[in-house]
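One chain of protein is taken out of this complex; the other chains stay put.
Think of it as A and B in the order they're written, each chain with its own count starting at 1.
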Amino acid sequence: MSSHTYDYLDGNAAAGELSKIFAMDVTAAKGQCAHCGATKRFAEAHLYMLGPGVVARCAVCEHVLLRLVNVRQRVFLDVRGMTYLSLDAAQLEASSDLDA
Amino acid sequence: MGIISRGFSGRHGATDLKLPPGQHLTTDFPVLSAGPTPHVSLDRWEFRIDDGTDVLRRWDWKSFRELPTENITIDLHCVTRWSKLGTSWEGVSLDTMLADVKTDASYALVRSYGDYTTNLPLNDLMNKQAWIAFQFDGKDLAPEHGGPARFLVPHLYLWKSAKWVRGITLMHHDRPGFWESLGYHNCGDPWREQRYSGDE
Partner (left out) sequence: MWRVGTVVALHDETATARTITLKVSDWTGHLAGQHVDVRLTASDGYSAVRSYSIASAPNSETRIELTVERLRDGEVSPYLTQELAVGDRLELRGPIGGWFVWRTQQTEPIQLVAGGSGIVPLMAMIRSRVSACSAASFRLLYSVREPGAVLYRDELEALSDHDHSVSVTYAYTRVAPKDWPRPPGRIDAALIANTTWPSNLAPTCYVCGPTSFVETATGLLSASGNSSDKIRTERFGPTGDRQ
């Protein structure tokens, strides 16, 4: 039943949309799939963004991790598909290589 | 509104008067999906109508294809603002499929392979308003457009016309589907521009 047409992007591609909501970059965070328990970077999720909203799916089991819909001046976000997100605060502080 | 981009008009041309508000004409057939395209083999395909507890009707591909079919020409209106006019399909009317179903339910939740769902009042599926289509433009329906079989409910936005359908659950109480539960309108009439929850 799995697809042989490659119609998705990486979770990376949602970084802009998610930056509207989160102060930290979520795509570098690790997230656990609430369905199969796989823990991967959000950037590795399979992203479907051509439809009515953004849908991120687990790269292992294809269950929905996150859904995001822009409704005029409101954003709807569903993250039921993840048991948690773990963010690397130290890495996020080094947000630029300018001073490296 | 941000800075106007000098000389940029986007892909859309002038709005056609025959189109619902906010829609633009397209001649190609965009493929929009919320997940991987399921590849369902015909010998494993089935369609069920249930009431949440019991299966009321069930078809395999062979018995489904023995049902009387209709050829229809309809306009498609996608909530992402494209419309495609005069598309030709062959399918089975939901009137045919619901004919022997005795129910006092008022709502339907349409289910797909790949776990997509969309909800409609049962009235919107009857009286020559909805079909399960298996041919587009005289050819078997391609998987990316919903094959082997998809819903067509042309009087509503296209997200209500679920691809890869596998069944209907009849309900006494309405239950929002995949997009209806996240900000999209419960009804989705393009002529009233019911895009989002809260729209009139």
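In the analysis below, a contact is a pair of C-beta atoms (placed from the backbone, for glycine too) under 8 Å apart; a residue touches a chain by one contact, two chains touch by 3 or more.
These figures come from a predicted structure and were not determined experimentally.
Partner chains of the missing chain, restricted to those shown and counted over the full complex, are A, B. For the options A:A15, A:A34, A:V71 or A:L85, the residue in contact with the chain missing from this view is A:A15. Within subunit B, the residues in touch with the undisplayed chain are 1-12. For subunit A, the residues touching the chain absent from view are 5-13, 15-16, 19-20, 25, 27-28, 41-44, 50, 91-92, 94-98, 100.
Following the convention adopted for this analysis, only the chains that are shown with their structure count from here on.
Averaged Cα coordinates give subunit A a centre that lies 27 Å from the centre of subunit B.
Contacts from subunit A toward subunit B in the complex involve residues 1-5, 7-8, 46, 48, 50-53, 55, 57, 62, 64, 67, 69, 71-72, 74, 76, 78.
Here subunit B touches subunit A in the complex through residues 30-40, 79-80, 113-114, 143-144, 159, 179, 181-184, 196-198, going by the rule given at the top.
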